[in-house]
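Removed: one protein chain of the complex. Kept in place: all other protein chains.
Entry: chain A
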Amino acid sequence: MEVKGDDYKVWYDPSEFTIYCQGSLRLAGTEEYAPIVQILEYVIDQAPQNVALNLSQLEFLNSSGINVLSKFVIKVRQKEKIKITVKGSEIIPWQGKSLKNLQRLMPALKLEWS
């Protein structure tokens, strides 16, 4: 499953149970994020034991995107059986500031830095 725009790509690799987000995500609100939300919902429906959200090549995320990822984390938490790891990059400044907020929503969420 893959969604691609001019400057971003989001896809799920079922062999690694990993969702990848790359590039710059600054879409305009709920409607434009819907295809990405569909991928996230699909993963939640599959309910894998472990899932990774790999953001280590996500250069930019606007607040609508923060909303989408935050909601995803809440839905994972509600599933109870899914363990989630979020993979970030130390060299992308916004990630060091903002990814910790996802742990506020789900304290069991694991953050990994590369």
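The criterion applied here is as follows: a contact is a pair of C-beta atoms (placed from the backbone, for glycine too) under 8 Å apart; a residue touches a chain by one contact, two chains touch by 3 or more; residues count from 1.
Going forward, contacts and distances are computed from a predicted model.
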Worksheet item: Quick one: the chain not pictured, UniProt calls it what, "Sugar transporter membrane protein", "ATP-binding protein", "N-Acetyl-D-glucosamine ABC transport system, permease protein 1" or "Murein hydrolase regulator LrgA"?
Response: "ATP-binding protein"
Practice prompt. Could I get the residues of chain A that touch the absent chain, sorted low to high?
Written response: 24, 26, 28-30, 60, 62-64, 66-67, 70-71, 74-75, 78, 91-94, 97-98, 101, 104-105
